[in-house]
Structure formats: structure tokens, C-alpha cells
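Okay, handing you the structure first.
Presenting chain A:
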Amino acid sequence: MIVELLIGLCLLGSVVLFVAPSRYAGRLAAGWSLLPLALSLFMYAGFSGQGNAFLGGQLAYETTVQWVSLGPYTLNWHVGLDGISMPLIALSTVLTTAAILSAWTPIEDRENQFYGLVLFLEASLVGVFAALDFFVWFVFWEAVLVPMYFLIAIWGGPRRKYAAIKFFVYTNVASLVMFIGFFALIFGLGDSIGSLDMPAIAQALRAGELGSLAGVGPATLKTLAFAAMFAGFAVKVPVVPVHTWLPDAHVEAPTPVSVLLAGVLLKMGTYALLRFNFTMLADVAQRYAAIIALFAVVSVIYGALLALAQQDLKRIVAYSSVSSMGYVILGLVAYTVYGVGGATFQMLSHGLISGLLFACVGVIYNTTHTRMVDDMSGMAARMPVTTSMFVAGAFAYMGLPLTSGFLGEYFVFLGTFHADFPGAAWFTAIAMFGIVIVAGYLLYAMQRTLFGPFGVATDHGDGGAVRTDGGEDADSGAEHDIKRAAAHDVVPLAMLLALVIVLGVAPEISFGMIRDAVAPLLTGGAG
Partner candidate 1 sequence: MVATITAFAFEVAPAIAILPLASFVIALFAGKYLPKRGALAGIAATGGSLLLSLWVALTVAGGATYNEEIYSLVTTPNTFDLHFGLLLDPLSALMLVIVSLVSFLVHLFSLGYMNDEGEAGLPRYYAGLGLFSFSMLAFVFADNLFMSFVFFELVGLCSWLLIGHWYREDAPPSAAKKAFLVTRFGDYFFLVGVVAIFATFGTTVFAGPESFPTLAEEALAGSGGAGGGAGGLSTFGFGPGAWFTILGFLVLGGVIGKSAQFPLHTWLPDAMEGPTPVSALIHAATMVAAGVYLVARMYGFYALSPTTLAVIAFVGGFTALFAASMAVVKRDIKQVLAYSTISQYGYMMLGLGAGGYVAAVFHLMTHAFFKALLFLGAGAVIIAMHHRQDMWEMGGLKERLPIPYYAFLSGSLALAGIFPFAGFWSKDEILFEALVHGIGGSPLLLGGYLMGLTAVVFTGFYTFRMVLLTFHGEPRTHTARNPHDLGWSVKTPLAVLGILAATAGFVNMVPVGTILGLERIELLHGWLDHGISGLTVEHYGELTHDFAGYTTGALAGSEVLTVLLSAGISLALALAGAGLAWMLYSGPNPEAHTERLGDVRTLLMNNYYQDEYQVWIAETFGTGVARLSDRFDQSIVDGAVNGVSEVSLLSGDRIRRIQTGIVSNYATLLTLGLVVLLLTVGLAGGWFL
Partner candidate 2 sequence: MAVAVQYYLLLSAAMFCIGLLGILTRRNALFLLMSVELMLNAANINLVAFSLQYGNLTGQVFSLFVTALAAAEVALGIGILLVLYRNFGDVDITKATTLRW
Partner candidate 3 sequence: MVAIPYEAIAFGLFALLTVASSLGVVLVEDVWHASLLLGVALLSVAIHYVMLRAEFLAAIQVLVYVGGVLVLITFAVMLVRQVPDEEGSGREVA
């Protein structure tokens, strides 16, 4: 029942915040979010699952209750955790707390609703990672979109409505495509499946129980379903070429929301890919591994190149997420312990690091009110702590050793280089070049914004930016009072950075359980 308790806590918090007065909403939300955080860490510490949830592993915190029976199918409330979902749930709760703290400064309007939605989002995210019945899973999967839609569209930037609608419709269409694919499998399985229990389906599929459907043979059906589900999840990840909602959404979303969007929402896509495509249809994934790897590599390189061309700090980080998530796909397709485990680890790592970077950009934006690289310089002089965090985060993103970013990517490379599919080594080698490009754009951005003589451009409207240059010690104009960030802005940064380093130095904390859950995936796959 502890998973239900976790979800329930978040939902209750959401309700409480909706009725709470705006004045106390920030503090209340932060305080409340510590409850699920503490609970999830408690769960993490006492985690006792073994093996892969979908492949007959022993689950932790499992519950099954019958819900609806629909014709031949029964829908159950079935939740439980294994070594893949547990870290992701912890990630969700950690990032929620971080996001709430980093929202204190920028969110000044309808706070109670904002935090209420964030907690609702948290509940849905936990649900996505915990659900084991397809239907329950899908409910949470879709439920994530709604608060995100509001969060972007109400508290976002100037083009927030366009971005929100684009995000909303794009990802929903993707869900539908995926849905078709999955249901083709369900019906292909026919009477051998009496419920939408995903582990049961996964095992049936791997056991080769898939029949034909509407004259389409099992092999083709599998391939088509794989393609549909891949396409659906690829949008969420996002994989090039279905990534264009992401930069818009990121740029327009308020930074705390970007933290969650990049930190957890993208992981939903790869998580689903891992669970559906790469677990249920492992044989198809292996057959078309080279093609999938191609998508991954294109995402890595193309995403990085796009990031290189951007001027907006958030766009840079957004596109770099496309690049980083490409590594995850590459790792998944490798079917080695380091490949799949590394991909999962990279999900965690990227969640923390991108969250950190977005939060840093947010802190900078809060004081300068611009995110354009050209509009500011020398921020380090005024915001030393934030700058340090930004630098640390950026280097972690570049894969600096002793941060989780390095290990995530390194595991993936290690796992993929000697994978079985043709050209694995080449794909890996090309993908690795991403680490050079990522260094290029992040260093460039940091050099331009954080270093050099201090200056911030203002007055965008009246043609020509006016630069306010301050001397070394002299305070610049009153309207541009660049202050040091408040403690509550820095705390989430420090928290995330600490985790990044801890995971980078002691990856076994999570890689242990991940590996345990991944291992069954690699054996006895193809049905």
C-alpha cells in the first residue's frame, strides 16, 4: 500500500494547495513535498525487489486489486516497483521538491494553483513509473499532460499558448499512435490474455504466444506494433525528427516546470520504450537495432548541433536534452548490461543534471530577465554561487568524470560498443562525438554569459539593447539590481549537484538495483 500512500500524499497535497491561500502556498508546497520525498527515499532504502518487474521478478511494494471487467478483459489496479522504476520514482520526488523551491522566486501569481498542479504532476509521474497494468499506466501517462499543459500555458513565457498547445496535442497524438500499436498486440494475443497486466503481456509476448490479427501474421504484427509504439514514445523522449515540441515547450515554460519537463517527463518516454518496446518486443528491437541506433545517433549529433546554433540559454539546454536522450536510446538498443543499465542510469543522471541546469538558468533569469546569450556577460561577478553551480552542472552535462553525467554516458558507450547489432562500434563512436559538441556549446554559452566584463542588456522593446555596464564594484543602475540569489534558490541547486556527484562517485547506489532489474531482460529474450 505504500505506493498508493505515495500517490495519495501527492494528490492530497495537490488538493490542499488548491484551497490554501496563495501567500503560504510556496512554503506549504515545499514542506508538503518533503513528505513524498522522504517516503520515496524510505522506500528506496528498504527496497527489496529482485529482477525485472515485467519478467517475473520479485516486486517491491506490490498491490493488485480488480477494477473493471470489460468483455474478456479485466482491468486491475496493479502497481509495484523493480530496480528500474524505483530510482525513477525517487528522481521524480527529488526533482519535484527542487522545482517547488526554485519556483518560489519566479512564480508570483496564483501560487496555490501552481503548486497544486505540480503536486498533481508528481502523483501522475509516480503513477506512471509504478503502474503495472496497462490501463492504470495509461491513465497516469495521460494525466501527466494535463497539469503540464496548464503549467506551461498559464505561467509560461510570451508564446506560452502556442507552446502549450503544441506540446499537448503533439504528445497526445503520440500517445494515440502508441496506443494503437499496443492494442494490436493485445488483440493479437487474443484469449490467452485476460487482462491488461503488462508483466503478463510481456511474458506472453516473449513466449511467442502472439497470434495473427486481421490477416496479419505475428511477425509482421510485432514489427508494426513495435513501430507504432516506438513512434509514440519517440515523441516523448524526444527523438529526432519528432522533437520540435520540446524546445518550444522548454523555452516558454517557467523554469521550475522546465526542471520537471526535462528532468522527469522525458524519462517517461525512455522508460516506456524500455518497458514496452525493448522488453515486450525484444526480438524486434534486436532485429532492427541498427535502424534504432541510427535514430539515436542522429538525435545525439543533430540535437547537439542544434544546441550549438541557439542563443537562448534554455533552448540550448533543451536541445541538448534531445542529444542526451539519444544516448539513452542507444544504450537501450545494445542489449548489454552496461547498455540498458547505463541507459537507465543516464535517465537518472540526465534528470538531475538537466534539472540543475534549468534551475540555474532560472535563477539567472529571475534577476536579469533575459536568457539570451548576447544580452548578458560576466554574471559570475554578481552571482558567484549560482555561477559555480551552473559551471558544475555544465561540466557534469559534458560528462566530466566523477559526476553522474560521465558514468551515464560511459556506461552506454561501454555497453553499445560491443553490442551485437551490425555497426555497433561505428554508431557508438559517432555518438561519442556528441561529447565534443556538448562541450562546445556549453562552454561557449558560459564564456559569453558568465564571464568577461559584467553587463546586462535591457529595454528590448525600444529598438537596440542598452547595455548596463557596471564597474568591478560599483552597483549598476537601480532598475538592474543584480542581487545574489536567495538561499531558497540555491538550495535546490546544491541538492541536485550533490546528488550528481554522489551518483558519479558511488554509482552502485542505484546502478546496483538497475543492473539487477536489467539482467533478466538480456537473457531468453527473443520469442
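Just so we're on the same page, a contact is a pair of C-beta atoms (placed from the backbone, for glycine too) under 8 Å apart; a residue touches a chain by one contact, two chains touch by 3 or more; residues count from 1.
Selection rule: all candidates are chains of the complex that A comes from, given by their letters.
On a predicted model such as this, the values are computed, not experimentally measured, just so you know.
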Touching candidate for chain A, same complex, options 1, 2 or 3: 1
Touching residues on chain A, where the partner in the complex is candidate 1: 166, 169-170, 240-245, 302, 305-310, 336-338, 378, 380-381, 395, 398-402, 406-407, 410-411, 413-414, 417-418, 425, 428-429, 432-433, 435-437, 439-440, 443-444, 446-447, 450-454, 472, 505-508, 511, 515
